[in-house]
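Note that one protein chain is taken out, while the other chains of the complex remain in position.
Let's turn to chain A:
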Amino acid sequence: MTRQEDRGGPRQPLLIAKDLKRHFPIRSGLLNRQTATVHAVDGVSFDVKKGEVLGIVGESGCGKSTTARLMIGLIELDDGQIIFDGDVLGEDITLKELRRGVQMVFQDSYASLNPRLTILDSVAFGPKINGLEDPEGKARNLLKRVGLEPDRFAHRYPHELSGGQRQRVNIARALAMEPRLVILDEAVSALDKSVEAQVLNLLNELREEFGLTYIFISHDLNVVRYISDRVLVMYLGEVVEVGPAEAIYHNQAHPYTSSLFAAMPSMDPDNRTEEPPLAGDPPNPINPPSGCRFHTRCKFAESVCSAAKPKLSVIGGDETHLAACHMMDPASGHSQSFREAAE
C-alpha cells in the first residue's frame, strides 16, 4: 500500500490540537432565541505522536466526541488550530487533504454504513471517489484482512451482519483511505465482551502492519489501559490530566482522575468498593462551574478553586505527565499545593 509520506519527520507530532474550542447554542421559545450555551469543548490542547495510541477518557458529555469531530472537520471550530504533521489546517492543507490522512470509526456500526451498499461497495467507495488505484481489489484485500472472507461476505448488506462484523467493515472502510491517523470513538463499546476482545486484537495487529497512529476514545478504563500509550482525561470540556498510561493508572494527580479510577468495579470479591468516590451526577456543560470545573464535587476544593482556573502543571518532574489542579501548582495558594508538589 502507498502510505502518504511522512513529512515532518519522526519528532514532529502527527497531530497537534491547539486550544480547540466549540460551544453549541441552545435555542428555545417562540423566537428561537439563544437561551444558553453548551461549553462542549473549551480550550483543549494535546498532541499525538507518530505511531502512538492516545486514549481519551471521561464521562458522557465531557466533550470526547466533539473533540474527535473537530479533529476531522466534521464540525467547525469556534477557535483553535489543528496541525497535521506540521501543516496548519486551513493554511497549509485543506480539509480534504486532512481527511485523507485522518479517518474515524464510530460506535454505531449500523448508522455508519449505507444500508443500500454491499459491504464491498462500502469499503471501495472512498478509494473510488478519491481516485485511488483498484478500489475493488483493495476492498477485497482489506475485508480479508479484517477477517471477513470476501467470497462469503463481499456481497452482503449491513443488516445481514452481526455488530462485530459490521464494525470490522467500518475498520476496513477507514483503512481503505490509507490514513495515517485513525480516530476510534467508542468503536468497540457496543460490542459484546468476547467480540470486543477479537476486535482489539485486530486493531493492535493493523496498527503494527500499517504503521498507524490511533486516538482511542472510550469510557471503559480497562480497554483504554490495554491499548493506549498515553491517556488524556477530560472533564466538562477541558483536559484535567494527561500522561503515560501507567502514570495515569497508578499515580493519578488530579482528584477527578482518582475518583474515576476509584469508581471502577474492584473485580475482587474480597475487597469490594465500600464508598462511592463521588456523590451526585456530573454537572451540565451548560454554565459549567467557575474556576476549576471540578470544584463542585472535589473534596479538596478551597476558595482558590472556584476563583481561578488551574493551569496544567508538570507532575513530579515528569514533563510528560500534566494535571490541571491547584494542588499541583506551588504558586496557586492552595493549602495542599506544597506537599503535593514536593512528592
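Some observations on this one:
In the analysis below, a contact is a pair of C-beta atoms (placed from the backbone, for glycine too) under 8 Å apart; a residue touches a chain by one contact, two chains touch by 3 or more; residues count from 1.
The definition used in the following text is that contacts and distances are computed from a predicted model.
The complex includes a chain that is not drawn, and of the options "Carbon-monoxide dehydrogenase medium subunit", "2-oxoglutarate ferredoxin oxidoreductase subunit delta", "ABC transporter domain-containing protein" or "Peptide/nickel transport system ATP-binding protein" the UniProt name matching it is "Peptide/nickel transport system ATP-binding protein". When the whole complex is considered, the residue among A:S266, A:N287 or A:S335 that touches the unshown chain is A:S266.
The hidden chain makes contact, of the residues A:I227, A:V240, A:A253 or A:C325, with A:I227. Contact with the chain that does not appear here is found for just one residue of A:G51, A:P277 or A:P330, A:P277. In the full complex, chain A makes contact with the omitted chain through residues 59-60, 162, 164, 192-198, 200-201, 204, 219, 221-223, 225-228, 245, 259-260, 263-270, 272-282.
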